[in-house]
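Removed from the display is one protein chain of the complex; every other protein chain stays in position.
Order as written gives the chain letters A and B; numbering starts at 1 within each chain.
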Amino acid sequence: MSAHGHHITPARTLVMVFAGLVFLTILTVVTSRMETGPLHVPLAIAIASFKAILVVLFFMALKYDNKVNALILSVGTLFVIVFLGITLLDTMYRGDLPNTQKGTIMDQQRAEEALKAEDPGAEAVRINRPENP
Amino acid sequence: MSGTTLAHSAHQPEVNYLNHTKTLKSWLFTLDHKRIGLMYLGAVALAFLAGGILALLVRIELLAPGQTIMGPDAYNQSFTLHAVLMIFAFIIPAVPAVMGNFVLPIQLGAKDVAFPRLNLASFYIYLLGGVIVLSALFVGRIDGGWTFYAPYSERVGDSILFVTLGVFVMGFSSILTGLNFIVTVHKMRAPGLTWTRLPLFVWSIYSTSIVQVLATPVIGITMVLLFLERALKIGIFDPALGGDPVLFQHFFWFYSHPAVYIMILPAFGIVSDLMGTFSRHQVSGYKFVALSSVAIAFLGFMVWGHHMFVSGQSATSSIVFSLITYLIGIPTGVKVLNWVTTMYRGSIWLQTPMLYALAFLFTFSIGGFTGIMLGVLAIDVHLHDTYFVVAHFHYVMMGGNVIAALGGLHYWWPKMTGRMFNETAGRVAAALVFIGFNLTFFPQFIMGSQGMPRRYYDYLPEFQGMHQLSTYGSWVLAAGLFLILGYLLWSLVKGERATANPWGALTLEWTHASSPPDMHNFHDTPVVTRGPYDYHLAPELFVTSPGGDGAAEQVHPTETKA
Partner (left out) sequence: MAQTTVAALESQDHHAHPAHLQHHFVSSEQQFDAAKMGMWLFLITEILLFSGMFVAYTVYRVWHPEVFELSAELLDWKLGGLNTLVLLLSSFTVAYGINRIQHNDRKGLIINLVITLLCAATFMVVKYFEYTGKFAVGIFPGGGFAPTGVYHGHELSHFDVPYASQFFSIYYVMTGIHGVHVLVGMGIFVWLLVKAIRGRFSSEYYTPVELSGLYWHLVDIIWIFLFPLLYLI
């Protein structure tokens, strides 16, 4: 197909990428079992992202492909980030209105049960919730 | 322009895409984008008819407080089914799948879309989805509105499973159509058809397709999760299981707000084409109009939370959503202003399609401005879930999409069928639709601002006057729509034969294809040498033309005015 100008990724490159991916898999297992403190989650995600980039660039040959395909992938990824980011903007700040509760109904039920356990005789312990939800 | 232009040929080809084969099988298994477009037209028109009849029933029920023609349960089911049919089975596929399919490849100078088999498949997937939705009728009550909010949607009867499954399946159809069009626009353009020479209809369908491809998968996974919530109680959305119902709303609106742009962007494209063609004038700010479609497509993904201001989402996110919502006004305003300036110093030809474009300008502007009002946090808290929202939504969807789609249907009808409709009847119907529409929905703004809640079966007596006006308006609107149906069907039998370019338009489907087109669209691949609205570069349109109804003579002044 070289007559048509298709890029052929050399076997050597593929083998090296595969070796790199195996190494990164081992690395992510090892680091996840070490004490890395606040880096625990970011490190795992960084390694996974790096692996994904390797697959995209070499196995999927995006490095040598038409640029429009790279654009498509970038736009898709961008919108995953938009979806995640804006949703987190709500869920991470949930309850910042004075008239809303942070937890769910289940949390409230549990809090009520805890209160009832403290004082079994109390009448109608209810936190901000109608009698029969 | 090459000498092959068909602009003035009065005769119609003996063999065209409609009659080259005549068996039923040749239609059902066709890979021709034009035939698929027509089959979509039939299916979508049926959905519109069914949804419309339900709307009329709902309006009649609201003629007086209390029970008028149906009980509360039938009422709930009627408006739910009206919404589901109109949104998922009618508006979303209406313009892209009907006119996009028919017109887009011809406007690009291509023989077909990039993936014809996929195109046919998406039609049948759409039909399958429709059948699944309708089968819900036989399972039980259809309840819960078109938004399927959890946890209510997890408590109502099982028929909602069929509705959500149907929506899931129709989503695939939408994805495949969008994917097909994006590739077609990128890879199938005729020689010389650069990005800045694309008709604005192509730009808008392109932007729509981006939204379809990016947003629709999310409604897919949402419906899957809802399905699993009901089947396995996985507890992602149901608060009684520890889930978060607001998360459902995020998922739902991440699709459904962009879906609003799936509905309105194609309408923008039609109106741009109509404005250019019937003003005999370059669409002013072509690049701005084109890119504003893309901008709306992208910004539309970041504003979904303005549907959720009173849902209990965090104030932080409400403020951000509100701010980004204002930004949408900018590209939309760019479009409206450019349409107005296109007409300025143009030679406006008030044929039926242009009447719809002008009606659109009026109704859509009202819909757009009230949208900005609803994006304001404090005002939305007052107006949320009132008839104000219903009116806004219908001004954008019906006053925006449907009126533009009617304009497009009239515009491309001669190309699709090879017949002209009756112009007088067309103008009367356009007037009826415009008056009926405003009469139906304007009172709802007033009612809503006074506190009439949406979706309610009953209401306080002081709202009766407004409700009656609205119901009478819906009858005028229905009369206009049935008149259109009547004269369009009549034109198929008795209509005057259309010339290749009855409107004097400059895009390829008019200049290089006969009416109706050949089965492969063109005899030779067209070579494009000018922009889609470059009337100053198209002298051949301004010689006296045989046939037509004098369009060319009427537009002559453009040359001298400039």
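We take it that a contact is a pair of C-beta atoms (placed from the backbone, for glycine too) under 8 Å apart; a residue touches a chain by one contact, two chains touch by 3 or more.
All values derive from a computational prediction rather than experimental measurement.
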Original post:
Pick from B:T164, B:T222 or B:T386: which residue touches the chain that isn't shown?
Top reply: B:T222
Subject >> Sole residue of B:H20, B:K111 or B:R141 that reaches the chain not shown, by the stated touch rule >> reply: B:K111
Subject >> Interface with the undisplayed chain - residues on chain B >> reply: 110-112, 114-116, 118, 175, 179-180, 182-183, 186-195, 213-218, 220-222, 224-225, 228-229, 232-236, 241-244, 247, 250-251, 525
Subject >> Touch list for chain A against the chain that is not drawn >> reply: 1-2, 4-6, 8-11, 14-15, 17-18, 21-22, 25, 28-29, 32, 40-41, 44-45, 47-48, 51-52, 55-56, 58-61, 65-66, 68-69, 72-73, 75-77, 79-80, 83-84, 87-88, 91-92, 106, 110
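Note that only the chains that are shown with their structure count from here on.
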Original post:
Can you give the whole-Å distance between the Cα centres of chain A and chain B?
Top reply: 35
Subject >> Residues of chain A that touch chain B when the two form their complex >> reply: 68, 75-76, 79, 82-83, 86-87, 89-97, 100, 104-106, 133
Subject >> Residues of chain B defined as touching chain A within the complex >> reply: 186, 210, 214, 218, 239-244, 246-247, 250, 254, 301-302, 304-305, 312-317, 320-321
